[in-house]
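Omission of a single protein chain aside, the complex is shown with its protein chains in their original locations.
Then we have subunit A:
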Amino acid sequence: MAAAKTRSSSFSGNLSSAASSLGPGLKCGPNGTVLLSSGIPDLDKILGGGFPLGSLVMVMEDAEAPHHMLLLRNFMSQGLVHSQPLLYASPARDPRGFLGTLPSPAASKDDKSRGPEPDQLQEKGLRIAWQYKKYFGENQLNFDGQRDGKHKYSNEFNLRNPLERHFINGQRVDCFSIQDSPDLSILQDRCTTFLSQLPRNDGSISCAGRIAIQSFCAPQCVYSNMEWEMLSFIRSLKNMVQSSNSVAIITFPPSLLSPSFCKRWQHMADTLLSVKAIQDDDKELAQLLTGYQDMIGFLNVHKVARINTQVPVILEATTFSIKLQKRRYLILECLNQAPVDGSSGTSYGTSGSCSSSSKTGNLDF
């Protein structure tokens, strides 16, 4: 039972009764929603607590990098750790094999704190905090999770350690392959049966379910050229999920869809994320951003779910870099621009890159 008081609205209704009836891994969110964790604590913070129950999350993949798999792994592991039923569909021949790559939760005694920033100069007198917002995060403690030892709302996952078998075996975990289905009716039926176990009533929510569909329009699937059918499947899934206690996440490669359908799919999502690959040895990017060496990709938040409210969520930043801390923990960081030398207008380490007046392409005042 991990219930935390919401801080965002000044109304504080009688949350105690509602809070006591939430199952593990759920917490109350703003506007009467119930949230569950994405498995990545940084992503939960960005999205305002987690994914609301009844929402559809879509992730746009990048054909050049497998970062969507990292998001899916954390999402699925979080569900299994909280004993939430899981439905996983993928175009691989043997989707069950993917369960073997799920990460296990990091032991709480591991040192997960972010190290001190290496750029900081220890001066006695004036200290200049370059990009001061970085220092705020160090002081904020995740006090929600520490309250009860048994069930944290969200765990950090160690990608090096596989999830223990007992989490997977004793569960309601349903995996199947969507490669050979001639049309989407089988997938539809499986989703319907899965969601019928999790109807939404006004009473307590004992458990919530998770649906993960990977690479939905992958080219090896037979139905992958039936664009209207795929769209109507997504619409019906969204409707079913809305009236049940579950969250569905669908990843898809947008480059394989026609542009109009790509737009339609994006509109279907309640929460829309996209991952992008990063180029190796990109000198321009290395000069522009700090911490480029550790980044493995970018995550963009295009849309955040608005349930029971008309107020839009405006994020401070929508692009985040994906890093693997100590090669184990997935963290998301805001992009920080490298220090720019104010006198000459170039960043450190360059030799007159763009301010030389001999180039004709620059803006010339």
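In this section, contacts are C-beta pairs under 8 Å (C-beta built on N, C-alpha and C of every residue); 3 or more make two chains touch, one makes a residue touch a chain; residues count from 1.
The working rule: contacts and distances are computed from a predicted model.
Choosing from "Transmembrane emp24 domain-containing protein 7", "Ubiquinone biosynthesis protein", "Elongator complex protein 5" or "WD repeat domain 92", the protein name stored in UniProt for the chain missing from the display reads "Elongator complex protein 5". Interface note for the absent chain: among A:A106, A:I278 or A:V301, the touching residue is A:I278. Summary of contacts with the chain left out: across A:C221, A:I234 or A:L332, the touching residue is A:C221. From the set A:I205, A:M268 or A:I296, the residue in touch with the chain omitted from the display is A:I296, counting the whole complex.
Where subunit A meets the missing chain, the touching residues are 63-67, 91-93, 179, 218-222, 224-225, 253, 255-256, 258, 277-285, 288-289, 296-297, 345-346, 354-355, 357, 362-365.
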